[in-house]
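Excluded from the complex is one protein chain; the other protein chains are retained at their positions.
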Amino acid sequence: MAQRASAAVLAVCVTVHLFTIVYAVRGGLSAQEILERTRGSVAWFAFYSLFVLAVTVHVPIGLRSVCTEWLRWRGRSRDFALLLFAALLAWAGMRAVVGVFA
Amino acid sequence: MKVLVKRTAGYQEFEVPREPSQTVLDVVTYIQRKLDPTLAYRFACRVGMCGSCAMTVNGVPRWTCRTHVDRVLEKETITVAPLRNLPVIRDLVVDMGEFFDKWARAKGQFRGEQTRRDDFAKVSPSSGNRRQADAGIECIGCAVCYSACDVVKWNPDYLGPAALNRAWTLINDVRETRNLERLRAVAGDAGCHACHTHVSCTERCPKGLSPTASIAGLKRAVAKALVKGEL
Partner (left out) sequence: MKQHSSYWAFMVHRVSGIALAAFLPLHFWTLASALQHSLAWTEQPLVKLGEWLVVVALAAHLGGGLRVLALEFLPWRDWQKSLAAAAAALAVGVGLGGARRQ
């Protein structure tokens, strides 16, 4: 269920993200210009934080199926490894978000 | 034509004459009666009603009595093997025990509360629930869908399309008394959520049923129950 819910959230986030990135890149914005627009923006910070949260939920649940079905990996070691991966995603994701929007 | 049969020991090749309107069941029967009496296989009605003759033909699970040789012949060769995803007893015969165990685990048995002293339950055939149930009740438990399913292959615990389809027909049965228990049975890791919508079951079902639709229904029912706090 969390997978479906996070998927729905991500569907929106990803669409917004893709359009935003295409807009930024087509406009030929440089790193400076992008950062000028993003730094200090509470709205964008919130949006991308939600994005990272949804990703942190969605990716490990998806990988769980892959582990069960294609790697024959079950049980607590699998779940623990996925939890670690979720933590990695959360850390790396928020680091990027803070770097760009704080 | 050349017929490759997967037996317990391995593939064995037979040369079988072509006949008009010949089915794969005819072919297997010819082999057992005329060429090698030790070949083990199952069949019963041979007219497409019982599902006993289900085998893998050229990699695809089918009812052999309903599979015309003309339709499946590839370069004058047919390959016949036992149904996938089930333990082989001997040659083309598989052990259906696990298939029916999962049926039971998904709470495939109807349990009502009316007795012969009560009046008939009045269920309108055009009601939403009944239509959903009717779409799936023709299942005869032949295990073709179970054999076609990749998730069954990848996850030995997965209840499978037939069991889940059956559960869905009972979820929609307004006379049923154990539906909460049933939802719990199908909501776990090995239940409806393991279905990845390959739709192989629906593709292969000889009765034209759609376990994919039933399983989607179960997913919705589980989601609703979760939101309502019933699960």
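Of note:
As written, the chain order gives the labels A and B, with residue 1 at the start of each chain.
Just so it is clear, a residue touches a chain if its C-beta (ideal position, glycine included) is under 8 Å from a C-beta of that chain, and two chains touch if they have at least 3 such contacts.
These numbers come from a predicted model, not from an experiment.
Touched by the hidden chain within the whole complex are the displayed chains A, B. Set against the missing chain, the residues B:L73, B:V174 or B:A216 yield one that touches it, B:A216.
Although one chain is hidden here, its contacts on chain B can still be listed: residues 59, 150, 196-200, 203, 210, 212-213, 216-217, 219-220. In the full complex, chain A makes contact with the omitted chain through residues 4, 7-8, 10-11, 14-15, 18-19, 21-22, 25-26, 30-31, 34-35, 55, 59, 62-63, 66, 85, 88-89, 92-93, 95-96, 99-100.
Here is the rule we go by: only the chains that are shown with their structure count from here on.
Separating the CA-averaged centres of chain A and chain B is a span of 40 Å. Those residues of chain B whose C-beta lies close enough to touch chain A in the complex are 151, 154-155, 189, 193-194, 196, 222-223, 226.
On chain A, the positions that touch chain B within their shared complex are 1, 3-4, 65, 68-70.
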